[in-house]
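Take a look at this one; I'll ask things after.
Left out: one protein chain. Kept in place: all the others.
For reference, chains read A and B in written order, and residue numbers begin at 1 within each chain.
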Amino acid sequence: MGPTPPTLVTLTTDFGEGSAYVAAMKGVLLSINPAVRLIDLSHAIPPQDVRHAAHFLATCLPWFGPQTLHVVVVDPGVGTARDVIHAETDSTQILAPDNGCWTPAVERMGTAPRVRRVTEPRHWNHPVSATFHGRDIFAPVAARLSLGLSPHELGPGADTWVRLATQTYRSSQDRLTGEVVFADPFGNLQTNIPGVEFQRLASQAPTIRVGNHEVRRVVRTFGEAVRGSVVALVNSDGFLEIAEVGGSAARGLGVGVGTPVEVA
Amino acid sequence: MGPTPPTLVTLTTDFGEGSAYVAAMKGVLLSINPAVRLIDLSHAIPPQDVRHAAHFLATCLPWFGPQTLHVVVVDPGVGTARDVIHAETDSTQILAPDNGCWTPAVERMGTAPRVRRVTEPRHWNHPVSATFHGRDIFAPVAARLSLGLSPHELGPGADTWVRLATQTYRSSQDRLTGEVVFADPFGNLQTNIPGVEFQRLASQAPTIRVGNHEVRRVVRTFGEAVRGSVVALVNSDGFLEIAEVGGSAARGLGVGVGTPVEVA
Partner (left out) sequence: MGPTPPTLVTLTTDFGEGSAYVAAMKGVLLSINPAVRLIDLSHAIPPQDVRHAAHFLATCLPWFGPQTLHVVVVDPGVGTARDVIHAETDSTQILAPDNGCWTPAVERMGTAPRVRRVTEPRHWNHPVSATFHGRDIFAPVAARLSLGLSPHELGPGADTWVRLATQTYRSSQDRLTGEVVFADPFGNLQTNIPGVEFQRLASQAPTIRVGNHEVRRVVRTFGEAVRGSVVALVNSDGFLEIAEVGGSAARGLGVGVGTPVEVA
């Protein structure tokens, strides 16, 4: 009476591209289930940056179908009392440390997760090292789930789990205040101001401020402005974004995650 | 009466290794066709560098078999009036922006492509964002082609498309002039001087110049010269290349793409 086993297992870690640790995890997964299909999502999450991982997962997990198990090893608490979590909804399954990295993604998908603590050592690789649960717990558990192991076998259900503190965002009739929550590899600055809220105010030609900088141009797409312009747009994720056309707004403005953003 | 559907889909982007944008594209592809086989070619194309992408694709695409669909998202014009192109020959299929990134690869394969503009929104993911066609157009179209959608359904045929300006290369009886067209990750400098032309002159012990530097040693392979030597050789792609054995000629000579090369 468990769900259909996942046919795809994705991997997201902070081990670095080309890490031997990722390779060892793949070895464990494939030695237990030689037929499992592995998809690398990212191994370039900045080391131990749970908030970055959370933003990454919220951006991409909603695009995957059910029958996918997402394994996330961004785990500064490895070897301490933190739990490993298995969370599932009708549209996804996640195996992750109980540090909140996975909750924004599930919130964006909009259904309440069924959560278990992964405590049953029978499904792990022994001896379990103190520092590499990716290889000794996450990989063998994921492989066994892909072979049909029911999530009920992993451990007890959970009612509470760690959630990340939500970032400051306030909306009033004529003023939105938020912050930069992510700088992508191009240096584009994603904010936590929803695009629909921004568009509500846009007709009033509001002033947009990022830190001390005023952004003077609003565009629909990068190609509308000349190279070097700093522009505001609603990005593909549905949030207000500040970008430098053909360049890096993060570098150009000297601005990063946490910088206040105001539309008024 | 369409061709056999591709069984492999390769991905080439400038989104950066481990990018959430690549992960979102994989999610869309796999949610539409859970059986599609994805092969990462590169996500490390320098941002918006169409010429680099063109060289990359010309180097590797000819080695793939038919039944492969190559999806290329190096797309500085995203959201503007530029078209998305589907090109096919008897040996390959490509989905790419109409910016010329794909044409040198097809020219090297030596058969004329059948080209269509991808204009039929029925096969896209809606709403289509203005800035992320990789996720909203390229990925769903590629997934549907892999499920058997005929390219004829994508949009009208095209007779013209953007081609990259070819780089200067001139050959005479006793003199070849070209330029550096690519620096690989080792710092080896690939030129656009064909190896067969170089070998025609090699018996005359010509002088080889890269910018202001004279290259004094011609070898067949790196191991023939001592560490630190700057050498010329015909590379695995069939072109004249300048390399520093065990080092980086790009750094050592302070030379890069566009530097003139002369053999005389």
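Quick note on the criterion: contacts are C-beta pairs under 8 Å (C-beta built on N, C-alpha and C of every residue); 3 or more make two chains touch, one makes a residue touch a chain.
On a predicted model such as this, the values are computed, not experimentally measured, just so you know.
> In the full complex, which of B:Tyr21, B:Phe64 or B:Trp124 touches the chain missing from this view?
B:Phe64
> Which chain A residues touch the hidden chain?
With respect to the unshown chain, the touching residues of chain A are 15-21, 23-28, 30-31, 34, 38, 40, 47-48, 76-80, 82, 129-132, 135-136.
> If the missing chain were put back, which residues of chain B would it touch?
Output for chain B: 7-8, 10, 12, 17, 39-45, 55-56, 59-65, 67-68, 184-186, 220-224, 233, 235-236, 246.
Please note the rule applied: only the chains that are shown with their structure count from here on.
> Roughly how far apart in rotation are chain A and chain B when fitted on CA atoms, stated in degrees to the nearest 5?
Between chain A and chain B the superposing rotation measures out at 120 degrees.
> Cα centroid separation between chain A and chain B, in whole Å?
Their C-alpha centroids are separated by 31 Å.
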